[in-house]
Each structure stands twice: as structure tokens, then as C-alpha cells.
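Here the complex is missing one protein chain, while the rest keep their positions.
Chain IDs A, B and C follow the sequence of writing; residue 1 opens each chain.
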Amino acid sequence: MKAMEFNSGKIPVWCPGCGNFAIWNAIKGALADLELNGKDVVNVSGIGCSGKMLNHLRTYGFHTLHGRTLPVATGVKLSNHKLTVIVNGGDGDGYGMGAGHFIHAIRRNLDITYLVHDNHIYGLTTGQASPTTDKGLKSKSTPSGVIDEPLNPLAVALNAGAAFVARGYSGEVEHLKELIKEGINFKGFAYIDILQPCVTFGKKYSYEYYDERIYKLDESYDCTSFENALKKVWEKDKIALGIIYKIQKDEYTSLHPQIKEKTLLETTGKIRDISEELQSFK
Amino acid sequence: MKAMEFNSGKIPVWCPGCGNFAIWNAIKGALADLELNGKDVVNVSGIGCSGKMLNHLRTYGFHTLHGRTLPVATGVKLSNHKLTVIVNGGDGDGYGMGAGHFIHAIRRNLDITYLVHDNHIYGLTTGQASPTTDKGLKSKSTPSGVIDEPLNPLAVALNAGAAFVARGYSGEVEHLKELIKEGINFKGFAYIDILQPCVTFGKKYSYEYYDERIYKLDESYDCTSFENALKKVWEKDKIALGIIYKIQKDEYTSLHPQIKEKTLLETTGKIRDISEELQSFK
Amino acid sequence: MTVLTWKIGGPAGFGIMSAGPMFAKALKRSGYSVQGYPEYPSIIRGGYNCYHITFSNESVFSVYKRCDILVALDKVVFDNEDITENMTVIADFDSIKLSEDIVCKKIHIPIKNILKENDFPDIVKNSIALGASAKLLGVDENIVFKLFEESFPAKVVNMNIEAAKKGMQYCENVIQNNFKPDDKVKDYLVMTGNEAIATGAIKAGVGFYSTYPMTPASSILHYLAGVAEKYGIIVKHTEDEIAGIIMAIGASYAGVRAMTGTSGGGLSLMTEGVGLAAMIETPLVIALSQRPGPATGMPTWTEQSDLKFVMNISQDEFVRIVLTPGDLKELFVMTFEAFNLADKYQVPVFVLTDKFLSESHFCVDNLEYDGLEIDRGYIFEGDESKPMDFFPRYKEFKNGVAMRVNPGTPGGLFKAPGNEHDDFGFVATDSKTRIKNQERRFRKENYIKDELPLPKLYGNENAEITFVCWGSTKLPLMEALKFTEKFNFIHFSAVNPINWEDVKNIFKGKKLVAIETNFTGQLASIIAEKTGIVIEDKFLKYDGRPFFVEEILDFVERGR
Partner (left out) sequence: MTVLTWKIGGPAGFGIMSAGPMFAKALKRSGYSVQGYPEYPSIIRGGYNCYHITFSNESVFSVYKRCDILVALDKVVFDNEDITENMTVIADFDSIKLSEDIVCKKIHIPIKNILKENDFPDIVKNSIALGASAKLLGVDENIVFKLFEESFPAKVVNMNIEAAKKGMQYCENVIQNNFKPDDKVKDYLVMTGNEAIATGAIKAGVGFYSTYPMTPASSILHYLAGVAEKYGIIVKHTEDEIAGIIMAIGASYAGVRAMTGTSGGGLSLMTEGVGLAAMIETPLVIALSQRPGPATGMPTWTEQSDLKFVMNISQDEFVRIVLTPGDLKELFVMTFEAFNLADKYQVPVFVLTDKFLSESHFCVDNLEYDGLEIDRGYIFEGDESKPMDFFPRYKEFKNGVAMRVNPGTPGGLFKAPGNEHDDFGFVATDSKTRIKNQERRFRKENYIKDELPLPKLYGNENAEITFVCWGSTKLPLMEALKFTEKFNFIHFSAVNPINWEDVKNIFKGKKLVAIETNFTGQLASIIAEKTGIVIEDKFLKYDGRPFFVEEILDFVERGR
């Protein structure tokens, strides 16, 4: 399938210029390049402008509750590990409401790809501060300015044990597409924080802001070093794009003898003989 | 008040030898040393063996829902910042159910002291695995062994922006007491992970295990360095006790002009003149 | 014609949601009673937004299906609205394909050209339309210009005034109506239901409001956040709704008047917290603005479908107060009283509203009453002589209620436990203590009952049909009542706990028809549960829209 064939046919309702368009294109491109068939892909989306991605992909889709993408994705993947599971969510969705699931999903290292559309704001609900919003920003819910320290989600992910941590940018679609491909190919939990300008509510974090600061990690960067990665995620002023950390760890499905061969979908749902079980109660 | 006077009079129901006794003594000692009056202290406890601390202190107390200690503590402290707020919870309570609140409480840096009784297990519900349980441990809920990577809560806390990160140990009551005093004196969110042997369900993490590995940080250690701290929390084999990281940051109540002088308790709850407000709707 | 209706529509992002309310205010300042109703999808750009105003020289309460004057800011309006012959439509007909086929009273305004000629940005379209509308309806232009000054940044005020003037040029003929503007009305307030809740809470001395934003409750958060420093309130947008309610409980435990507010999805997450507040008997006010579900449902639409959820929320049983105000005054006063009830009875108090009531604009003469007084209930003042003593915080003081203690009070030490407990708050599970506590906690109902308003009859006592309603459905019924004597209605502004024997009397001899915006008839269910009276006739609507006045009149005409 070609990238275009992954269009669902619904016209996106993002604001003109919104960074979500680029993410959309990158996902479609990645699916096409990897020669995946839409029927074998499940896109799990959160609630937010980011979550509307779901409507625009010709794949299976699950529009979860706000903040609950990762548990859905976990259930889906464990039940049918032949599916490619791609998760889209916002910074509010994933780092606010969903922060606990994020940490625990990382611990599991299940083979899914998690794309966070990090626009440093709540888009859909008209511009409240998110966990990645800078101190001082005035929003509807913080009219005197945010006073909570912004979260560095990549640093948290790394220290929670993430095996694949990357950063992409809506202004670099090709690069983002390649990252998503790497994420899908990675056998484990691939986490990609995507710098996504919100042209309507995201004041500071514009394309210009990012264009001045981003740079791409190249061959010379060793992404298997935890120290390197920590330095990168705490870097000030400049913003590194690319795979910041990637190591091999036990992938979660592989730790389940239940699904070594066939999927759970194939092996369960049939009546079982439990006479042996009942014997033990005699 | 003397330490003993902080006994509530209820006889503890922890198992003989449980690490919670030491934490109890350390808290009472700290309160006494700091010459605090029990009426000015609120102890917020989670649900678990750890949470039973509440019953044994002659202070105000709030037995929350499982996992919800930190939001309660936040509400209490913002409402009456003259109170000393000490939070006790378990590793299941705080790092499982409460992981999201933990991260967001850290971002706020509110002046409370958070003691996690980290016994690497669910005590009260008879020994299921917790987020800090090692891989491979067989428990009632993981009879074939845990397959999730254990969490390093101190590393996560540091990277979520914690300003005070410490580690104590039930086997070192005096040291723990001093830590708790430092925590209470710290103007901000003081987080202390306490190694607490569970003599009934905690197989590996016994007093012997810890006694062989712990060492205390001394003067020579610079706890204001993030790099140092990161190294300490990721140390293998040996286990550092003491203040691992401590820096000064804006404390949360101080960022609220509403409570610059008097407490919220003192200034609100009275009928307000809202004629000016209503005028704007004309 | 006793009322006129005006509507403005366009794509999301066109500023419909500021132009509409502004025009409602303009009409009010001209001396008309107004009611404004917004519709919009959960999308930042691209969907269809509209704002419908009903106005008259007599009081208006609710929204009609009918639209007399339509302002079409864009061609999408024609895809979304039924254009009828008698409608006056203000639009740039040049830029609409096949506009010849549209049959209506056209007022053509060459918006596109005006923009181009004057080098105006797109966003002033609204002001052009408002200018035209003002002219058409005889609204003094200075009222409009004044509103611009109040609403827009100084540097764009003049541009918008210029734009409005252009609009006026194209619109000479004033719509015929025999309205006599009422000078009194000019001083009335125009506000949304959520604003009435927020101001009621401010009046009541609220100290702490914490929640997570969720349509249609978010504007309570926004409003309170906006005035937090001015009134010394702490307002928190928390990491999720769980933290939202739990923080508020913490604040209340510390002695501060605390509140949270959300919609159904958020309330779902708060479920466990509601039970905690009940168990530790800490006062808590919860504003719930309903929207259609289940789950994410239809975030920007309206329904009254969480009543039974609220009546039964959280595990096990406990007393909760459920208030269901039906208009601005009730919202304001009941929010105010909710804090008193919470403090006096130490139970969770719900103030229910819905998207229609929360986000629509209504007119009210005034909200400052004499006689609003604060009652914080029984609070132990302390005993300096034995500062470290435990206090029987959960021992009955009066009417099932025990004395509260604010931490910090000498001699008031106690434990606030989610567990069942003895008088001091220490865990207890013996049979006697449990029974004593459950009975004491429920005893409060007997006293609360006497404080809550009974359902009230509106209209002619002997009408053929008696609608039974709650919450916002009062409004379309009030409006419909102007046109017929065939029905009256009974409105519940509180549902629990109330004196159901009295309700039976009120019902006596009436042909009852339940009218609710939900699928099953939830109040009707509760009535059956509490009284055994089964209301067979139900007029239910569950498409996310409020009852339009015409629908009620139709129903009454049809005879059922």
C-alpha cells in the first residue's frame, strides 16, 4: 500500500498549519514504507486533537478514554501479538491523566509504538496548561501563570527503564517517518515524543522556535549509552532529534509462554475440560 | 513533647520484627526533636501495612484511599500551610496506584514530607508483587515470577524534578530519624524512600540483605549535584543511605499570593461581596 | 409575535462563540430579555458552530427551533440550517453558490468585498454581521460599539467599529415588532449557568476548587481561576479528576470550603473519592455538568442522564444531597446553600446542571439577595488545657451529625479514616460500632429533608397535563407555558433527600407526564422507587439537544 492509501477518506479538522498534519503524513509514510497492510494495524488514540488521528487512518482504530491509551494497547497486543499497535496521544493525555500508565507500560517493554503529540498545551479543550507547559504561561486554567515545574517526560521515561526513547518534530516529516519506522521495527516499547506546534494555543512553541533549536543526531552519537541519553534529554537551548536511547531488552510478549506460538486470540475462547481442576477440590 | 508522648496508645498490629516499627520510632523521634506539637501535625496515610502508621501517632491523621495520599496532603497543606504534613505510604500505594500523583506532586514542590515504606511487596494483601519487586519473584499474583522490570523510584523522582531525594532504612533508626527531620525542615517536597523489610512476605529484602549492602553518605558527598545523585540512585550492589539530592527550589505555597500572609483557612469561608463581579454581567 | 429569534452560524474558529453572547448583551442593554444557546462540535477548527438568541420585551427562558433572523457567516451555514421562506437571512450571497435557489428574505452584505476594500482581517466578519443585525433590529449602535470596547484589545476596537458601520450600511429596514424595550431590563445580568455556579460559590466563601477541565464544566474552573487571586481562592487544575476530588477533600478536611466540578466522565473517575468524603464526613460540593455519554459520548451536547448515577455513585450506601436547579437563580442560591448543607451535614452535595444550562446565556434581574447567610455547622473550638487529647470527632452531637475539628485545634486530635471507625476515627469493625455508625450517618437524612425544597408546581393548577421535570427542563416548559393553558408542570429543584410523602400529595389527581432529556426517564424511575408511583407517560429526548419550545407545544397539542 502507498502512503495515500492509508487515508481514511475523512477530512482532518485540525487547524490549518497544525503540527498534527505532519504526524499524520509521517505515520502513513512509515506504514507504507514498511509494507504493512492497514488491516494488520491497530491505531489506539487518546482524547485530544492528537487523538483525532484515529479518524484519518485506514487501519483498525480504538478511540479510548482520555489518558487510557496504553492499557488498551497492552490488552490488544497481548491478545493478538501479530498486530502492529501504534498509539497516538497528547501530552495532557499521556503525561497528565496517563502518567501512571506511562511508567508502568515502560516497565513492561511490550512491542508497541507510542507517539506523544507534545504541543505543551491542551489543544482540544482550548488551551489549558499541560504537564509540559512552561512555568509562567498564562492559560485559561492558570491565568496568573503556571507555577508547576514542567515535566521532562523523556528523562522520566529513561529512568523508568525505557529501552527506546526518541524525539521527533512535526517540522521534519521525513525524519519523523524514519523514527516511526524504527519504532515499529523495534521489538519493545518504542516511545517517541514529537514536538508538535499548536498554532492556535501554543504560544512559545512555534515552528520558528523549534527550527532555531533543533538538530539531528547522527552516526557519531552512540544511542546505546545511558549517560549519553541522559545528557541529551537534559540538554538546554538545543533540542536533539532522533533516537536518543535504544537498547535491547526482553520484549514482553516473549515472556509469556502462553503466546509463544499462537496468539491468545487463536488459542482461547473455546470450552475447556476442567475435570482435573475440579478434582483438586475433592 | 517527648517521642513517647507521640504514641497514640493503640498497640501496633505489625508482625513482630516488621520494619514499620522502626519507621514509627523514627517519626516519633523526629517530631520530638523538632519540638513539634502533635496538634500541628497531620499524618496522611495510604492503605497498606505502611498506612497503619496513622493509628499509632498522636497527631491529626487522615487515612486516605489506596494510592491517594499525595493529593490529600496537597489539599491540606495549601489550606493550612502552618501545619506540618507527613505522608506515609507503601510502594504499592505510591509507586503503583499512585505513580501519577507522585510525579505531579514532585513538580509542585509543596512543603510536605513523603515517606515511602518500600518493602518491595504488598504486605497487607498478603504478598503480591509491587512495582519495586524484582523480576522473577513468585507471588500470589505472579506465580511464575514477575516479568515486569522493577521501578527505580528514586531515579524517576530525580528526573521528574524532585528537589529532595533521600533513602532511609528501618535497620538504622537514628539515621532515619535524622533524615525525617531534614525532610520536615526542608522547604519543599521531601521524598524519602525507606528500605523496610517485610519479615512475612519480603523474601529477599531482609535485614541481612540490607545490612550487607548499605552505607551512609557522609560529608564528602555533595548532594547538590544532579550527576552525583544520578550515580547514587543507579548504583548496583551497594546501597547509599542519606540525602542523595537536595537543592533549593521555589516552594509551592510561596507561589500563591493568596496565602502569603494568612492561611486559606483563616481568610476564606466567609460571605463575600460580589457586587463588582455581578456588575460585569450587565 | 411575542418573541424573536436570531442566530449566527459559521465554521469553528470564526468567533461565533464570542459574537453571539456579545449580541445577546447588546439586546439586553437595549431592554430586551434574552436567552442565548450555543451549539458547537468538539473540534477546534472546521465544524459548524452556531449561537441562537431568543429575545422579547417579556421574559424569555429558553430556545426555539425556529429562527427568524439568520446570520450566515459562511456557506456551511446553508448545509446545516433549514432555510425557510419567512426567515430573514443576512449573508454575503455573492459568495454562495446557487444562492438564487435559496428562498428567504435575503439581506445581502458583500462581506468579502468589505474585507478586501478595507483591508480588514477575516476575523472582523463577525463585527460586520453584528452591525447589520443591530441595524436590522433597531439596536442603538453605541451599545454595540461600547461592547466592542469592553471586549476587544484596545488596538482593534476602532477597526471593529468601522466594520460594524459597514455592516449597518447594508441593512436599513428595521424588522417589525411591537416590542417596547423595558428600561428595568437594561440593568439585568446576562450570564451562563456555570457563571451562576461560580459566583454562588464565591459568595459562599469557597476557598478551594480543584479539578481537571472537562466540557461543559470547564468554564467554572476558568471563571474561578480568573478571579482566584482577587478573592483569595486557590484553584487547581490537577493531573486528573481523581486528584481533583481528593485534593478538595484534603482542603475540606483542613477546614476550608472546598468544591470540585466536572462532567460525567470526570465524575466516573471521582467515584471512589465521593465515598471517601462520605465516610470521613467531610463537607464537599460537587458541581456536575451533564453531557451525553456513555464514555466520551457527545462532549459538547446536552443531556440529563447522570441523575441515577449520582444517586447511586460509589460503593455501599451513604447520604448524599442532590440538587437540581433549573435556572440562574436556583443555580446561584443552591450553590451557595450547597456549602451550608455540606458543612452542616458533613455529606457530599451535588449541584447538577447540564451543557444547556451551563453554557447558555440567560437573563436574571439580580443575584444579590438579603438573607444569604453562612452556616459552617458544628465545629469544635478546641481545648487548650489538654492540647494533645483525642477528640470524639465521630460521636453524634446532634441530628446524626458530629462535631468537625480543623487540624491544628488543641485537644481535637482525631483520625479521618476511609475505614469504618470508632468515635475517634480509629479502625473498628465490630458489629455494634458498624450499626451505630450506619444508623447515625443515615439519621441525617431526616433533618436534611426538611431543608430541601419540595418540587414546585408552575402554571395553572388544573391543567390537563402535568409535566414532571428536573433541572434545566424547567426552562423550555416556562417558555411554552406562555402559549397554552393545557399543561402545567412540577419541577424538582432537589431530588434527594426530600420528603416523598409530600411529593405524593403534590402529585395527587394529576395526569403526570415525565419530561426529561434522557433515554429511560431517570426522575420517573426515582419517583417509582421512592413512592411506587409509576409514571407511564414519558416525553423523552436523547439526541443531545434540549427540548425546543415548539416540541413541547406540539406534544401538548397532540394530547400526549
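Basically, contacts are C-beta pairs under 8 Å (C-beta built on N, C-alpha and C of every residue); 3 or more make two chains touch, one makes a residue touch a chain.
Since this is a predicted model, take the numbers as computed values, not measurements.
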Displayed chains contacted by the hidden chain, counting the whole assembly: A, B, C
Omitted-chain contact residue, chosen from C:267, C:338 or C:515: C:267
Touching the absent chain when the full complex is considered, from B:26, B:53, B:97 or B:137: B:97
Positions on chain B contacted by the hidden chain, ascending: 11, 13-16, 47, 49, 52, 63, 65-67, 96-97, 99, 122-126, 128-129, 131, 140-144, 200
Where the missing chain touches chain A, by residue: 1, 5, 8, 10, 37-40, 42, 44, 47, 54-55, 58-65, 68, 71-76, 78-80, 82-83, 100-101, 103-104, 256-259, 264-265, 267-272, 274-275, 277-278, 281-282
For chain C, the residues touching the chain missing from this view: 41-42, 242, 263-265, 267-269, 271-272, 275-276, 278-280, 290, 292-301, 303, 305-306, 308-309, 311-318, 417-420, 429, 431-432, 434-435, 438, 442, 518-520, 522, 525-526, 528-534, 542-545
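Simple rule for what comes next: only the chains that are shown with their structure count from here on.
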Distance from the mean Cα position of chain C to that of chain A, given in whole angstrom: 37
Distance between chain centroids, defined by C-alpha means - chain B, chain C (Å): 40
Averaged-CA centre spacing for the pair chain B and chain A, given as whole angstrom: 31
For chain B, residues contacting two or more additional chains: 100, 103-104, 256
Residue list for chain C, restricted to those that touch at least two other chains: 228-229, 239-240
